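So, chain A:
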Amino acid sequence: MTAGANSVSVAMVGSGGAGVLTTGEMLLEAACAAGWNGLLTRSVGPQIRGGEAASLLRLARSPVECMADQFDLLVGIDWVNAGRFGDEIPLGESSVLVCDPAAGAPPPMAANAKRVIELPIAEITKAHPAWRANMLALGAAGHLLGLDESALHGVIAKRFAAKGSEVVAANVAAAAAGARAVDTERGRVALAPVAQAAAKRWLITGNEAVALGALLGGVRFAAAYPITPASDILEWLAPNLTKVGGTLVQAEDELASVNMIIGASYGGVPSLTATSGPGLSLMIESLGLATAAEVPIVIVDVMRGGPSTGIPTKSEQSDLNIAIYGMHGDAPHLVIAPQSVGDCWLSAQWATGLAEALQAPAIVLSDQFLGQAQTAITRPVERPPTGKRRVADGANLPYARYAAGGDGVSPMAIPGTARCAYTADGLTHTERGTPTSGAHDHVAQLDKRRDKLDGHEYGPLWATIEGDSETAVLAWGSLTGVVREGIAQARADGVSAKLIAPRLLLPTRPAEMSAALAGVKRVLVVEQTHGMQFLKYLRAHYDLPAEVSVLHRPGPLPIRPHEVRQRLIEGGSR
Partner candidate 1 sequence: MNAAEPLKCRPSDYKSEVKPIWCPGCGDYHVLMALTRAMAALGLPPERIAVVSGIGCSSRIPAYTNCYGFHGVHGRSLAVATGLKIARPDITVICASGDGDGYSIGGNHFLHACRRNVDLAYIVMDNHIYGMTKGQPSPTTEPDFDTALAPGGTGLRPFNPLVVALASGANFVARAYSGNPNETAELIVDAIKHPGFSFVEILSPCVTYRPDQRSWKDRVHPAPVTPTDDPARAARRLMTDDGFNLGVLYRGHRAPYTPPTAAAMVAPESLEEEFEV
Partner candidate 2 sequence: MSGANVPPVTSVAALYGIAHRIEADAAERYAMLADQMETHNNLDLARMFRDLARAERLHADKIRELAGAIGVGDDGGPIGPWKADSPESVDLYAARYDMSPHEALRMALAAEERALAFYTDLAASKVDRTVRDLATSFAAEEREHVALCHRLLERYPPASAARPGDPDAPGDR
């Protein structure tokens, strides 16, 4: 990296108690205070506490949506078990390695980094027992990045304020010492400064953004069963739902949580739960119930590696199949996939509104990367269209809860409404809700539930479509940002490509997709699955051009922008 880069990536590693996770957060916060944007993910060993850990940061002048191709700076507080992060921390010749010679030999992945700076952590902390190793590392990293020292010291002061001024002073001194120790031009990976942004900015994770978005969309009831990496949503909602007059209940399992939100929503209160693959698997039967009984609910699935318990802490897009096809019977529902952390805020609002307006379950398909990446982003402003439930008031009698016809959305009576009492049923029913096994009613109700979703006008939010080219890259969810950056890289090489990323995965939009693919001769599909689930989904529902290739890989290794660029260049669209 030369001085003044637009984006710099930093990895910090250490083991039990080294504090790399906190250090990463503080570095992001300080960078943010200095006007930069960025994102932070973490990687940890299987230990509950005290294992090896890595903070992976990307700091940039403008908001970024994915990790970069390689790391510019690796700071090792120690190297205990650090080798396990080898795959996740690609380094190049220009990368800088900061390490303590007393910590022993760096792990193999560090061999690529040719610029090495010694930071004698053990020696310094021995001389100054009040100084912590991670503060030395923080000061060193900040200095090499060209981070304004006052911003860093401000964050330290804030973080340790409760512990008293002595502690603050010691930590500030340690950071300053770290900076001095690496004060060499050789190690500079400086990020170009930015003027303080005019727009409001947030420091937020995708999980927090989903939760906030859901509240803005109208959610006032949540049921919770903890699961990584979705628990953050529920933990954020617990106090905040109360503040807006709503309620969160902890359920005994996901079978209960989904049915609790169905019960609450049947009672007229917009409701949500959040889970990951194993929990979604348990909820599936009741998702069918919500479809058949036409009860609006929102389920956020923060995807992790599967099948089974899989890799709880790593991202994957492999719940696509279950989200789309998981239910038995013909069960139309909504599947909405946020494409960035900011988009989590938007997608959750949109999904809640659609679920309410269309009286159907909506799955928000987020993933571990989006959910847990802490990001500094420009505050999203544009709110999606709102959706309100159509309710019965007792004017049209006799009341037929499931009256077919029109746009397929029939007014829903809320308990307490006189003259409209009905029984919501998962059994095939007549328009009045009475169970039946007759072909006519079965087909009429299947048609109704399909038509109300298919016939809805979803507007431009259905997909992100950017650029124009005979080559299109199709991606979804968190891979959208990766592809966007890969396309930008290819453009620098003179290769163009169009980005098509559906946000609305179900119901499918064949006409809109055809329009988006007009003039496109070849398609590259990019997805983070082993089984090419997205490719198969696209083939099943859309007419793709003859030339189709796919870049896919399961988690835990992210797909990086340069891989997209590479494939586009090989594809040769000039």
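Here is how the candidates were picked: all candidates are chains of the complex that A comes from, given by their letters.
Note that in this section a residue touches a chain if its C-beta (ideal position, glycine included) is under 8 Å from a C-beta of that chain, and two chains touch if they have at least 3 such contacts; residues count from 1.
For clarity, every value in this text was computed on a predicted model and none was experimentally measured.
In summary, of the candidates 1 or 2 that share the complex with chain A, the touching one is 1. Note for the complex: chain A touches candidate 1 at residues 32-33, 200-204, 208, 212, 215-216, 220-221, 223, 240, 242-245, 247-249, 251-253, 255-269, 271, 285-286, 288-289, 293, 376, 379, 413, 415-427, 433-435.
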